[in-house]
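Before I ask anything, let me first share the structure, which is written out below as structure tokens.
Omission of a single protein chain aside, the complex is shown with its protein chains in their original locations.
Which chain is which? They are A and B, in the order written, and residues in each are numbered from 1.
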Amino acid sequence: MITYRKELWFNINKRRGLINITEAVQQAVGESGIMEGLVLVNAMNITSSVFVNSIESGLHQDFEVWLEKLAPELPYEQYNHNKGDEMNADGHLKRTIMGREAVVAITGGKLDFGSWEELFYYDFDGMRDKHCLIKIIGE
Amino acid sequence: MITYRKELWFNINKRRGLINITEAVQQAVGESGIMEGLVLVNAMNITSSVFVNSIESGLHQDFEVWLEKLAPELPYEQYNHNKGDEMNADGHLKRTIMGREAVVAITGGKLDFGSWEELFYYDFDGMRDKHCLIKIIGE
Partner (left out) sequence: MITYRKELWFNINKRRGLINITEAVQQAVGESGIMEGLVLVNAMNITSSVFVNSIESGLHQDFEVWLEKLAPELPYEQYNHNKGDEMNADGHLKRTIMGREAVVAITGGKLDFGSWEELFYYDFDGMRDKHCLIKIIGE
């Protein structure tokens, strides 16, 4: 069995934003030399997500509107968590909807994706250094 | 370490519907010969889900009503994604709530499930060929 570990770092210049990390994760799979196995990709911060969906900017706008409806940023005072120094309670809730992690199969040394599947990092509390973890196990 | 890969294919005859895939996944675990390990089961399309819950038709109706409340299909024009050829933006959102994948332990050659746990495939944009992936690693 082989394992491989890598971190990806981000600092987006706004409160919320999406980054396509498919190529970066595929590159890590290549570096690992693992041909058959599983890759875990998870946010290492608790106000961001790793999730699988398609590259379609209209859909990404829809996610933004929808998440704001389900877990609105404002008013900040509606959340107990915002009584501290951070005003990011909505980010914790939005990340809960989108998920912390994706587990993806590796087959023949490639991410074993179906139709339109791509990996995204979604930050809900940006303008600071954030990171996600790639951990690969297999052979 | 052994790995095993199998696809399950579906074509449900309506926009949305659930299929119990527990036996099909258990069968794949048997075919793999793996006694101890993990199985990843994920939708390979981005408007469907794989999730774990119980066989209870009342609950399945509740999911349908609830998802329609959180991410309504209509009006189609409310979503940017629906400006293209597809009218399935709600399916992307519903699948986000239900999740893309389940990771299940294998112990003694069986899916290591607790009380009432069963695996389901949930399609939110049916009437077309869709598939999910089973990837098993272990010994």
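Note that in this section a residue touches a chain if its C-beta (ideal position, glycine included) is under 8 Å from a C-beta of that chain, and two chains touch if they have at least 3 such contacts.
Quantities reported herein were computed from a predicted structural model and do not represent experimental measurements.
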| item | value |
| --- | --- |
| Chain not shown, touching residues in subunit A | 1, 3, 5, 38, 40, 42-46, 70-71, 79-84, 89, 92-93, 96-97, 99-101, 103, 131, 133, 135, 137 |
| Missing-chain contacts mapped onto subunit B | 1, 36-38, 51-54, 56-59, 61-63, 66, 70, 97-99, 102-105, 107, 112-117, 137-139 |
